[in-house]
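For this depiction, one protein chain was excluded, whereas all remaining protein chains were kept in their positions.
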Amino acid sequence: MGFPHKPHPKETVLLSRYFGEADARNYKGWVKRGGYAALEQARAMEPARVVDIVKDSGLRGRGGAGFPTGLKWSFMPKEKKKPHYLCVNADESEPGTFKDREIMRWTPHALLEGTAIAAHAIQAEVAYIYIRGEFTEPLAIMDKALTDARSAGVFGKLKIHLHRGAGAYICGEETALMSSIEGKRGNPRIKPPFPAAAGVFGMPTTINNVETLAAVPHILTKGAVWYKGLSLSSPKSTGTKLFSVCGHVQQPGNYEVTLGFPLKDLVYELCGGMRPGRTLKACIPGGSSVPILDRAETESCLLDYEGVVERGSMLGSGGVIVFDDSTDMVYQIMRLARFYAHESCAQCTQCREGTAWTTKILERILAGQGKTADLDLLLDLSENMTGKTICVLSDSCAAPVVSGIKKFRSEFEDYIAGRRKPVMVA
Amino acid sequence: MPEELVNLTIDGVPVSVSKGMLVIEAAKQAGVLVPHYCYHPGLPVAGVCRMCLVEIEKQPKLAISCATQVAEGMVVKTQSAAAKSARTGVLEFLLINHPLDCPICDQAGECELQDFTFQEGRAGTRYSPDYPKRFNPVEDFGPDVLYVPNRCILCTRCVRFMEDVAREPVLNVSERGDRAYIGVHPETRLDHPWAGNVVDLCPVGSLLSKDFLHKARAWELDKTASLCTGCSQGCNVTLDTRENVVVRVRPRPNLEVNRYFICDHGRMNYRWMNRGDRIEAPLVKRGGELHATDWQDALERVTTTLRGAGPRVVSLVSPRASTEALFFARELFRGLDWTGAFQVVMGEEAPLAGVPDLALRAERAPNGRGAELLGYGREYAAALAAAQSAAVVLVLDEPDIPVRAGTLIYVGTVLPERARDAEVVLPIANVAEEDGSFVNRDGRVQRYAQAKPAPGMARPAWWVFSELGAALGHGEPVGSAAEAFERVAQAIDALRGLSYEQLGFVGKPAAVPVAV
Partner (left out) sequence: MSVGAHPSQPAGTEEYQPVFTEQMLEQLNEILARYPTRQAALLPALWLVQRARGWISDRNMAEVAEVLGLTPAYVKGVVTFYTMYHQHPVGRHFVQVCTTSPCNICGAEAVVQALLEATGAKELGATSPDGKWTVIEVECLGACGFATPVLVDDDFIESVTPDRVPELVRKYK
């Protein structure tokens, strides 16, 4: 099992503070580090008060959409008429993202504590933690932590269960996740009804990402004002965020910085920059579903919800994929399209057919059989795949294609014109 | 409580519809058919084909009209550039893996993929012929259903029907992405008694009826509103005929009776309508043998027999006969010592679990209730016994002919062996060959229409009996089924006030207590 790097001085370690400390995984070790104090604090409050504190903190969902967490909680019925559920999204599957895995591996109790606080805030009696099937190690660690905390009587009447996925990226989409918990195909559902009205098992439900919930105990113990103060650029982006950096950097890994942190510093300083003799060519800042940034955009991008949008992409899940100048962008975009074609649930026409067709066109271009019209065709298909389906998987396939053609068009043209050696793809 | 109405505009047409209605349904009221595949009013909304995308003013994204409820002041544009281009895009995606085998596809001519592609699809494909199309072999799903996966557009109507309407999920979506197909488990088959509906529901030629396979092209078919004669439920059906042969029976929507569905028993219950061994001319007994004659001669023989007959008369009738025929047949014996009875074949009941009050009923006859209303009884055995000593026995299309001393008058479609010693045999039309009406088990009065000509000289039974009645002095004969029904409605309290015009082709409840 890999150990994390030593924190860089420019990091703000909050969630990652105990990464690497094996003792923090144990219930006693966690309590020794102040664990479960926030839960006790929350339990002493009215649920609505907890919601308000989280609202005031400015915390936004760390799974990708960036929806204000407190606001999401406030959509749950105040007056309880049916069972309420909390679903924890630990189905981390977005290429480039591996932060929730680290939270669960090193600080399982941080997630459990956040889960219990959220459950109190939304008056849920049952919480399901949906862990992707491939995460065997986090599953085992969470299982032990849950057993320990449960036998210590930490959760009171709250029941927390682990639910193991079985290989489906789309189950990270909140409504698909609920379908999967119900024992169905992981199909996203049309909204409305929204989960807060009719979610898992038809009951009011809130779905939160692992990192979001792991931040909650800190907000309770240190206060909303303190958390809100953690902001380097936009006041709408508060707190710290784990950025998973991978690809062509010297030191890939998870880095925790205050929102608004420059992407340039993350890549060049914290991650040690490019490999010797290489320069940065492109960067996907928020997991594979967001548009690709070129070098100039990367170097001028601030890492918060607004800053990345200003550069034409999105903060997403905070999965930063770095490509250096050795990268064949056409090939990588094909790999990403293939990923989405593989993961499409098959419900919506545009996604089912469009992701596969897009992949075929990209494969043909790589094979040297492309036509100039293929680029316009790809863009037109992407247009037809954007904003028209139940969930955004189809849009996610279009994002790297559209931005890739826009920013690296000459690479596509080289293949089409025969200036580049064809790549046969299996 | 008055229904709450919502006002909205669809393609410039203002409509007021009930609150909660879906935009796609409201559009129908504005005369607009929004192209769609997965949506079906008889199934839960899936919202997956994305074909019914429309523009709604003040909404940032196109919306699927099958899952969007109407709202006050809503302005819907189905023909905006964005909406049309989105639908054209969906059609293009649907077609990339769809074979262009329309010339050999049973669905051609009644295919929604053809229709909407013609309406708003691209003229040519941009899918390179170098790419292979998805291929999976044809599968045998059940007794009457074949699955052609290559044509499937994954609308999931069939899956939802089996899951939510039949409540027996034997179909699934298997695999995912563009590898997905409709699957079954090898240990179970699509043999539910209502399974055939998946063929009707399939918007393309992916689910096919083996019974109808390659029988006809859709454009060769004539369609006639009719009623199923398979049981007492009274499901509304369409008879599809090709060159005056019934080749297919399909459900005709009636929300009060069968919604959008019929059972397989009813669906397959049509071959007898095409029987070749029919009585084609009136027959009268001369010198101990039946001889063909004309109607005038035959009717005179009957009236002579009836005029001179003793007081005891028995009628044995088929519960498949029209209410009109049963009425005029009863009128013939007014004032005599009359016994009328019918018998019903019984079978197993097969409900459609997801629709209340819809089942293949144990009573396998369409007009038992009508016969009862007109005074025919269910004591068939007693009637058979009474027939032994009756002066005249009239049998209406009932093969179970009694031993008797008196005169037999047989009115029917085919000639059973034991009807050969009848005094007179009168040929009549079957249900596909005449206009008429039935009363179903719930007391609903419903019409059926003539789908093909009757063979030879055969006439509707109501015509035969009304002519006989007139000859016996019971008023004028009637010239049409509508007129015949008018007479019934005047005479029978339960049907009073009803007319063919009022009944339309979905029927009306009779003013009788519901018998179960």
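By letter and in written order, the chains are A and B; residue numbering begins at 1 in each of them.
The definition used in the following text is that contacts are C-beta pairs under 8 Å (C-beta built on N, C-alpha and C of every residue); 3 or more make two chains touch, one makes a residue touch a chain.
As the structure is a computational prediction, the values presented were derived from the model and not from experiment.
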From A:Ser244, A:Thr258, A:Ser313 or A:Thr358, residue that would touch the chain that is not displayed:
A:Ser244
Contacting the left-out chain in the complete assembly, out of A:His161, A:Lys371, A:Lys406 or A:Arg419
A:His161
Contact with the hidden chain (one of A:Ser57, A:Ser93, A:Thr238 or A:Ser313)
A:Ser93
For the chain left out of this view, which of B:Glu92, B:Asp106 or B:Glu168 touches it?
B:Glu168
Given the contact definition stated above, which residue among A:Lys55, A:Lys80, A:Lys191 or A:His342 touches the chain not shown here?
A:His342
For chain B, which residues reach the chain that was dropped from this view?
163, 168-176, 183-188
List the residues of chain A that touch the chain left out of this view.
1-2, 83, 92-98, 101, 132-137, 140, 159, 161, 163-169, 180-186, 201, 244-248, 252-254, 288, 319, 321, 323, 327, 332, 335-336, 339, 342-343, 345
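Everything that follows uses one rule, which is that only the chains that are shown with their structure count from here on.
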So, what's the distance in Å between the C-alpha centres of chain B and chain A?
54
Please give the residue numbers of chain B that touch chain A in the complex, ascending.
45-51, 53, 61-62, 64, 67, 85-86, 89-90, 92-94, 96-97, 126-128, 130-131, 153-154, 173, 175-180
Residue ranges of chain A in contact with chain B within the complex:
168, 185, 190, 341-350, 352-357, 360-361, 364, 369, 377, 381, 383-384, 387-390
